[in-house]
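Complex shown without one protein chain; remaining protein chains in place.
Order as written gives the chain letters A, B and C; numbering starts at 1 within each chain.
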Amino acid sequence: MNIGIIGATGYGGVELYRILANHRYVENIHLYTSSQEKKSYIEEYPHLNHIDGGELKPLIPEQVKEENDVVFLATPSGISASLTPKLISDHVKIIDLSGDLRLKNAADYEQWYKKAPAPDELLQEAVYGLTELNHEKIKGAKVLANPGCYPTATLLGLAPLAKERIVKPNSIIVDAKSGVSGAGRSASLATSFVEIQDNFKIYKVHKHQHIPEIEQELHHLDEKIGCISFSTHLVPMTRGIMATMYIELLEEWNTSKLIDLYETFYAHSPFVRIRKNGSFPSTKEVYGSNYCDIGLDFDKRTNRLTVVSVIDNLMKGAAGQAVQNFNVMSDFAENEGLTLLPVYP
Amino acid sequence: MNIGIIGATGYGGVELYRILANHRYVENIHLYTSSQEKKSYIEEYPHLNHIDGGELKPLIPEQVKEENDVVFLATPSGISASLTPKLISDHVKIIDLSGDLRLKNAADYEQWYKKAPAPDELLQEAVYGLTELNHEKIKGAKVLANPGCYPTATLLGLAPLAKERIVKPNSIIVDAKSGVSGAGRSASLATSFVEIQDNFKIYKVHKHQHIPEIEQELHHLDEKIGCISFSTHLVPMTRGIMATMYIELLEEWNTSKLIDLYETFYAHSPFVRIRKNGSFPSTKEVYGSNYCDIGLDFDKRTNRLTVVSVIDNLMKGAAGQAVQNFNVMSDFAENEGLTLLPVYP
Amino acid sequence: MNIGIIGATGYGGVELYRILANHRYVENIHLYTSSQEKKSYIEEYPHLNHIDGGELKPLIPEQVKEENDVVFLATPSGISASLTPKLISDHVKIIDLSGDLRLKNAADYEQWYKKAPAPDELLQEAVYGLTELNHEKIKGAKVLANPGCYPTATLLGLAPLAKERIVKPNSIIVDAKSGVSGAGRSASLATSFVEIQDNFKIYKVHKHQHIPEIEQELHHLDEKIGCISFSTHLVPMTRGIMATMYIELLEEWNTSKLIDLYETFYAHSPFVRIRKNGSFPSTKEVYGSNYCDIGLDFDKRTNRLTVVSVIDNLMKGAAGQAVQNFNVMSDFAENEGLTLLPVYP
Partner (left out) sequence: MNIGIIGATGYGGVELYRILANHRYVENIHLYTSSQEKKSYIEEYPHLNHIDGGELKPLIPEQVKEENDVVFLATPSGISASLTPKLISDHVKIIDLSGDLRLKNAADYEQWYKKAPAPDELLQEAVYGLTELNHEKIKGAKVLANPGCYPTATLLGLAPLAKERIVKPNSIIVDAKSGVSGAGRSASLATSFVEIQDNFKIYKVHKHQHIPEIEQELHHLDEKIGCISFSTHLVPMTRGIMATMYIELLEEWNTSKLIDLYETFYAHSPFVRIRKNGSFPSTKEVYGSNYCDIGLDFDKRTNRLTVVSVIDNLMKGAAGQAVQNFNVMSDFAENEGLTLLPVYP
């Protein structure tokens, strides 16, 4: 297959390249960029200095359509809303890694992203690509909205509870932490080494644009779940997200029964690994891989459940899940190209 | 004054030395250790290689009493419970940085620390040294129980709410994160560089020994507060604690009014700094200093308050607060020796 | 093929596992350990918690011989010297990642390692496995001595000069820097996070055991090269080695001609990448991959050549090169299982 990556110079784009370069069914990878037209990929990313060619192509929608079977959009928010309509055609499938096509309600997008939303028709067509929850719909998708990094970790941690409808309304609190690559590749003082190293920050308190995405998908499973409290922190590390979640349940449970519930729910999901009783995941244990690891414990003292979910934000939180969806959409094995083990240490 | 530091080779001990070496009223510092009797302090800590002498003395209680006016115990938990009674005398004041003398109820200590508690008489005599809350009692203290690092950050963040009695019972959730120096100075695989770097971990889920300490002190301010949910995480950084706290209030408030409440509460506390509306602290902003910085925001969407409190775990969370208490007990200016600005960057 | 890994719980062992688990011609991987007999691999390394079985087998030489076609020894120095003779048999090939079989002169081993050397017969049989220099001999090897991490980076950076015999005798200075995983997996204060983070150390000044290994191999190419000065530093990072090398040449050269020399020398070496004029590699650009990247510049002002060579110490510096040698010994494609791109960022 011929694959195009738009936004190839960002961290999401280069992670797609890392996976797809070893994907058995990918023949050609075309790299597009709007900002760096003349440069080669090697100049941008010397770690790839063995590849031949690696020319960065200008972003001309007609050509992109002609040259590719599947196009990945690894662009910042605000671009695919207007770019996607130009790329749609009978034979091209589109996988958008940005936030532009995830929210079904355009007004939500405007409120949280402060940008113009995509056309409503497109929003309705786009399939939300949390693979574990939406497998069937993804199979037939022509336009796929790949989930955000925080929503992936959070939703995979909460879905079995929501599906079982045992969550006390408005009781969910998600305290999320991310490595710095989640902020994208850009020159900014706020993400410079000296400001981040030996530092732990909270940011976008009560304002993160992933909040409506999480609530939208939770409400598909259980509309009574209500609002969630959701906080985001920046960890002095490159990759990794941990969501620590506090939930009140409608009835009393114990940890073993809950673990059973999760294992059953994810019995056919090769990338979700439930930890056994007493064990909790750390972010490095999924580093560079497409796994989501989940641990949990019900605290009888406070009657609250703690669920811990970790992913690599560039893999299951972005490029890895995008390829997982690409596999499902293309009828390949779900883990084709994604059998990479976590890089540990 | 003549000062003794027991446990001088740990991180708490050497941070005490860093402060006291520049304290105007400290004449001699005697360093005691049980484990390293023959070594010099310079061999242990080459960053001090300019100091003369720096001999590590063996820990003989009779001599410790004779040689010092104030003795700091910077020992792991389980030692001062039995050592303190041997050091008590008319002219010696004791400041214990371990957890042994903080819990008034010996049974709580046994349950959470899994060790034999200190004699009840000693527990009742020891004054809990959260300076901002207990100033008057600390003035007259002979034996001082210096607070834990997590409790310091948490209690300073919650005290104004508890004092005002506006917290909905059982609604407090504290998601706490700490740098690795909080684990002490020891050779362990779990805290080795390669296991920590680029990693974010949760640990001691629902089992941390600082939980009863926090609840005990909160209940002094408002006995209706009930249980708290409290989680601890390890951040790949050396120093710093952030406590992110989620609280439901009995009535509706707005952020400005709450900031006023905090500013009034801490009006005479030189080391607590309340951030203005919209600003939140990060851990590096107190690095190496005795400050506790607090930011907060009331979320109308979820009707929950988020409070963020940061300290340097070795300073306000241990040695810095111990010297602050030493100053109050000795009638020195509260900030004597503690005017060090945060080391930034 | 059936593969055994002895010392599976170390960082070298688990990196072998990461590679071999995706190697097309490896059927079974048996994990042996002396220290942890009862544990499962998952308990030791939770990042592998999806694998079935993963039992750690006790190290019984007879069984190891029976169960495997190739045995990797990822053990600390001092073990394979005595263990290898017990494993040798007609049908088993042995790849030793430790330093025990690298020095042909037993007296050198004793002097630099301060341990008892392997039997001389074994030392003479073992083929030194710097794949790029020794390809033909490796093909027929039964016992392979996999090179050290520092020697790999250093020798690949110097070999074209030595082969061309243009190095001024006794003029080579190698200033080498390594990530902390090179120190192995152990509980030690010296490699604890808090002692390493935000710290840069020099160690083993003039005493590193890799010095005789480098000189031995250089002398095979040019016996007039003489002694080298060689320093090792610890960088606060997990993986990666950089060797910065300063060399005086017998005649004047310019950078372009030298780059040509290197490119010709490595024309058939898929894992060595020579940077173009003006570009130098950094360690992250080979992270997680088997590449060795080399940059160089001849300084007319001082008449000295600077060569910079980087590798991932766990890959090309240990497990990666071991698998590369395994491929050559087994007549597989040299890069089988090793097409992993660098993990960047």
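We adopt the following convention: a residue touches a chain if its C-beta (ideal position, glycine included) is under 8 Å from a C-beta of that chain, and two chains touch if they have at least 3 such contacts.
Worth saying up front: this structure is predicted, and the values here are computed from it rather than measured.
Taking every chain of the complex into account, the omitted one touches A, B, C. From the options A:15, A:198 or A:299, the residue with contact to the unseen chain in the full assembly is A:198.
Only one of A:11, A:72, A:150 or A:230 touches the chain withheld from this view, namely A:11. The residue from B:98, B:146, B:178 or B:197 that touches the chain not shown here is B:197. Considering the full assembly, C:244 is the residue among C:244, C:269 or C:330 that touches the omitted chain.
For chain B, the residues touching the absent chain in the complete assembly are 11, 14, 17-18, 21-22, 45-50, 181, 197-198, 238-239, 273, 275, 279, 281, 284-289, 291, 293, 339-345. Residue-level contact of chain A with the missing chain is found at 11, 180-181, 185-189, 191-198, 236-238. Chain C meets the missing chain through residues 170, 173, 175, 177, 179, 194-195, 197-203, 205-206, 227-229, 231, 233, 235-240, 242, 244, 246, 280, 282-284, 287, 295, 297, 299, 301-302, 304, 306, 308, 310, 345.
Note that only the chains that are shown with their structure count from here on.
Rotation angle for the C-alpha superposition of chain A on chain C: 180 degrees, rounded in steps of 5.
For chain C, the chain whose average C-alpha position is most distant is B.
One inter-chain figure worth recording: chain B and chain C are separated by 46 Å, centre to centre, where each centre is the mean of the chain's CA atoms.
Rounded to whole angstrom units, the spacing between the C-alpha centres of chain A and chain C is 36.
A straight line joining the Cα centres of chain A and chain B is 39 Å long.
Counting only residues that touch two or more partner chains, chain B has 194-195, 197-198, 236-238.
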